[in-house]
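Reading through the structure tokens given below for one structure.
The other protein chains are all here in position, but one chain of the complex has been omitted.
Presenting chain A:
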Amino acid sequence: MTPTGSLLIATSLHKTYGHTPALDGADFSIHPGEVVAVMGPSGSGKSTLLHCLAGIVKPDSGSVHYNGRELTAMSDTERSGLRRGEFGFVFQFGQLVPELSCVENVALPLRLNGTKRKEAETRASAWMERLEVADVAHKRPGEVSGGQGQRVAVARSLVTGPRVLFADEPTGALDSLNGERVMELLTEAARESRTAVVLVTHEARVAAYSDREVVVRDGKARDMAGVR
């Protein structure tokens, strides 16, 4: 797959933590509405690649172009704004604010963007309905199951209508049944709204929901389009 028409393109990314290289010349690209699974063994640099693509971490060298803009040249405030408005995130665990109710958690990104509470919660409720967790809207994260919590997190990641969704082991803490349901809902919703999904996983079962796989090994990313 060539980068032509890509929404997000990363070229020759290098990132080192202390003396440990996490990325060593990784390349990556994704098109609008595409679901790409980033796979690799533990410690291979998949999460670091995701963090660099999302503008959470600045790479030591290399470039990340999003929609024609260079992420590495942006200030922290600009990158934060981008993450608030155009990106969505789902992590493995510890992502919901425990003191807010589920619907408040889902509405949080909208509220951070300045949307009024009522409107934000109405839109959040719609997404929760779609992800089949409307019944836990007013419960706190501590009062719902892991699968429900993860679906709430997916709803939160999609509520702003992001153009790219970054999911880091979104089913890592779930049993297979719950994990599959979450993946079905996530990919279905993303494809409907033409949201690109960067899906970091080490499970082939989860990667099966993607259109394309990229394998990260020793800090280098290899597109498996031709291999598959």
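Keep in mind that, in the parts below, a residue touches a chain if its C-beta (ideal position, glycine included) is under 8 Å from a C-beta of that chain, and two chains touch if they have at least 3 such contacts; residues count from 1.
In the analysis below, contacts and distances are computed from a predicted model.
Peer 1: The chain that is not shown, which UniProt protein name from "Na(+)/H(+) antiporter subunit C", "Acetyl-CoA acetyltransferase", "Membrane protein" or "YwgA family protein" does it carry?
Peer 2: The correct option from "Na(+)/H(+) antiporter subunit C", "Acetyl-CoA acetyltransferase", "Membrane protein" or "YwgA family protein" is "Membrane protein", the UniProt name of the unshown chain.
Peer 1: For a quick check of understanding: of A:70, A:129 or A:143, which residue touches the chain that isn't displayed?
Peer 2: Of all options in A:70, A:129 or A:143, contact with the hidden chain holds for A:143.
Peer 1: Of the residues A:28, A:66, A:87 or A:127, which one touches the chain left out of the display?
Peer 2: Touches the omitted chain: A:87.
Peer 1: By the contact definition given up top, give the residues of chain A that touch the hidden chain.
Peer 2: Touching the missing chain: residues 17, 42-43, 47-48, 51, 54, 56-57, 80-85, 87-89, 91-92, 94-95, 97-101, 104, 108-109, 111-112, 117, 140-143, 157, 168.
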